[in-house]
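Apart from one protein chain that is not included, each protein chain of the complex appears where it belongs.
Here the chain labels run A and B in written order, and each chain numbers its own residues starting at 1.
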Amino acid sequence: MTTCPIEDRFALEDLTVAYAHALDSMSDVEAICACFTPDAVYDLSGIGMPKVDGHAGIRELFTGVFAAMRHQAHYLSNFAVTAYAGDNASVRTYVTGMGLSKDGTQVTVNGRYYFDAVRTPDGWKFANYHMDFLMPLPGSLDTIHNS
Amino acid sequence: MTTCPIEDRFALEDLTVAYAHALDSMSDVEAICACFTPDAVYDLSGIGMPKVDGHAGIRELFTGVFAAMRHQAHYLSNFAVTAYAGDNASVRTYVTGMGLSKDGTQVTVNGRYYFDAVRTPDGWKFANYHMDFLMPLPGSLDTIHNS
Partner (left out) sequence: MTTCPIEDRFALEDLTVAYAHALDSMSDVEAICACFTPDAVYDLSGIGMPKVDGHAGIRELFTGVFAAMRHQAHYLSNFAVTAYAGDNASVRTYVTGMGLSKDGTQVTVNGRYYFDAVRTPDGWKFANYHMDFLMPLPGSLDTIHNS
């Protein structure tokens, strides 16, 4: 396991939790943006969803997501710091993501988050983010996000 | 994220895990009480269950719960210290709570726990506790606890 100072480890774990909490606010797009650098790469293509650029892209994506969804819940576990070099770190977590769209479609996604984080004057921020599946995708994710 | 000394952070997280472990013991009402101050407010009205007062109320509630249930499992994640001021702290966790009643009804609850904790001579204890839903409640919770 990578050696990472305790304060940085907690800050990185807290940032993953802040991200999940923002996702599940169902309204606070700016709280999502606040977890990322302004020019972050936000890439959900690994689960068949969009890849967007920076805060502008994140805002547009989640304006749509929050308009379409009634509930979301993102449970994180298996937190790991997989790389650390002073002002740069990589983090992996598992996620169980649940969603219920306003038209009644329900979906549960079992996957992993991968973050590259950088230390900024405002604390650690994610500069790069992608995810993959642990279990196969139910067809309902497609139904929700591409209809 | 709120600044909280490492020892207190661990003690608070351990207390949430001790609470889940006691819930899932299926018998140890005193271990549940030991997580709370004697006069704690224990409020599950946010998920349509009782609000009770102090150890006496908790004992009565869980004597009934343990008599009715065959299995419980409470998985916590997304731990966050949301406020900290020396001898007082607030904590939020996500929970997936599963139950199987003796009459065969199964329920899964996806929600959040909110705790206000105080430092006591016996360590941190919860003085106030409530929860809300992340995902809509299945009808079966009602079936189990109000029948």
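In the analysis below, a contact is a pair of C-beta atoms (placed from the backbone, for glycine too) under 8 Å apart; a residue touches a chain by one contact, two chains touch by 3 or more.
Computed from a predicted model, the values in this text were never measured in an experiment.
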Touching residue (missing chain; options A:45, A:63 or A:77): A:77
Contact set of subunit A toward the excluded chain (per top definition): 1, 6, 9, 75, 77-80, 92, 94, 96, 110, 134-136
Contact set of subunit B toward the excluded chain (per top definition): 6, 10-11, 14-15, 17-18, 20-21, 24, 71-77, 98, 100
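Heads up, the rule we're going with is that only the chains that are shown with their structure count from here on.
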Distance from subunit B to subunit A - Cα centre to Cα centre, in angstrom: 27
